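Shown below is the structure under consideration.
Shown here: the complex without one of its protein chains, the others still in place.
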Amino acid sequence: MAKTESTLKNMVLTLLVITVIAGASLGFVYKLTKEPIALAKLNKQQTAIKEVVPGFNNNPGEEVLELTSKEGFNIKVFPARKDGELIGVAIETMTNTGFGGDVKIMVGLKPDGTIINYQVLEHKETPGLGTKMDVWFKTDKGHQSVLGKHPEKNNLTVSKDGGEVDAITAATISSRAFLKAVRVAYDTYTENSGKIASAQNSQPTAEGGVQ
Amino acid sequence: MNQWKNFSKGFFKENAVFTLLLGMCPTLGVTSSAINGLGMGLATTFVLVMSNLVVALIKDFIPDKVRIPSFIVVIATFVTIVEMIMQAYLPSLFDALGLFIPLIVVNCVVLGRAEAFASKNSPVSSIIDGLGMGLGFAMALTILGSVRELLGSGKLFGNVIYPDQYGMLVFVLAPGAFIALGYLIAFINRVKEKA
Partner (left out) sequence: MSYILIVISAIFVNNIVLSQFLGICPFLGVSKKISTGVGMTGAVTFVMVIATIVTYLVQKLVLDPFGLAYLQTISFILVIAALVQLVEIILKKVSPPLYQALGVFLPLITTNCTILGVAIMTIQKDLNLVEAVVFSASTAVGFGLALITFAGIREQLELVDVPKGMRGTPIALIVAGLLALAFMGFAGLV
């Protein structure tokens, strides 16, 4: 077959045809994958909430409260309820004082503020040092664990700063950032407990209808 | 050239990473673990095979002067498809590879094969060429990823080989990527000289 000549008309036409075909096929694949992508994102959020506040049977993703902490961070509060009663909150919290910038974690608090569990969502800490935070503060060894502690009753800062938590070896800055993020979550929660409670009050009527 | 040679050249003789030194950005950027290297390699293979095939099919209709832009559109389309599929079905790998998925577009290996091979050969040989080159690239990334993961954190594909406090952390970090690749290429140069 003879090669198409490089006239202006041919060039514009070919490029146009190719781009239109490309655009159309992408639009098609986009439609196909749109739902699975949304589902995958939702799943990730759900698993994180389930891990930090187990045992709820509502849909915390639907009741999410988007708040701003006094430091100006965007905090998301997911109320977890069992049969309409608040059993805890999963709080997506963050701080910007990590070694590599932002540290984002999901922390689960009981209604009184006791830490149930946490999960690290996003960070840029040094691999092998700061990254250990995803298990370090759950490990029941020495004074590492923060699970079951209360941000008000326990002094949740690293031992170097006079607190009662052992910092990650060689990653004090990352540890401070982690504990700070927990603190931000707790402060935002207590400050807005009224709002969270009112959301709870409006809930039974909605759910009462269903039950 | 027979098809077996056409396929196998991508693994050693014309290996994109070790010999031609193409596609270095993802090679260094995503190989902090073996599994990431493999994932990136396979994603690139898919893009390579598909874009090679399409380029070989449409090569006669494309005027010479708009050759490169047309190839780039074809490649970018397949990259976006990979991106969306990965985001939907392999979200954790998608998060790990991050920015490097859209950057497959500017991976010189892909455009290089489209221009140097697929635009001159039949669709069948182009697919085989893409497959060989892509798998060779995937192999190189997996090897580098394994070395870095093993030396850096004492694991291989996530399986613990030795406790990680004995690992040389630097190999997981940026400098280790350069150094590990440097020694790997030196080693391969040595082997080639002897062979």
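By letter and in written order, the chains are A and B; residue numbering begins at 1 in each of them.
Note that a contact is a pair of C-beta atoms (placed from the backbone, for glycine too) under 8 Å apart; a residue touches a chain by one contact, two chains touch by 3 or more.
Just so you know, these numbers come straight off a predicted model, no measurement behind them.
Colleague: Among B:43, B:84 or B:135, which residue is in touch with the absent chain?
Modeller: Residue touching the chain left out of view: B:84.
Colleague: Where does subunit B touch the missing chain, residue by residue?
Modeller: Within subunit B, the residues that touch the unshown chain are 21-22, 24-29, 68-69, 72-73, 76-77, 79-80, 83-84, 99, 102-103, 105-108, 111, 170, 173-179, 181-183, 185-187, 189-190, 193.
Colleague: Across the whole complex, list the residues on subunit A that are touched by the chain not included here.
Modeller: Subunit A touches the chain not shown through residues 19, 22-23, 26, 30, 99-101, 126, 173.
To be clear about the criterion, only the chains that are shown with their structure count from here on.
Colleague: Taking each chain's centre as the mean of its CA atoms, how far is subunit A from subunit B in angstrom?
Modeller: Roughly 32 Å separates the two chain centres.
Colleague: Flag every residue of subunit B that touches subunit A in the complex, lowest number first.
Modeller: Touch list, subunit B to subunit A: 32, 58, 60-66, 69-70, 73-74, 76-77, 80-81, 84-85, 87-89, 91, 152-153, 164, 167, 169, 172-173.
Colleague: Taking the touch rule as given, give the residues of subunit A at its contact with subunit B in the complex, in rising order.
Modeller: So the residues of subunit A in touch with subunit B come to 1-7, 10-11, 14-15, 18-19, 22, 25-26, 29-30, 33, 36-37, 39-41, 43-44, 126-129.
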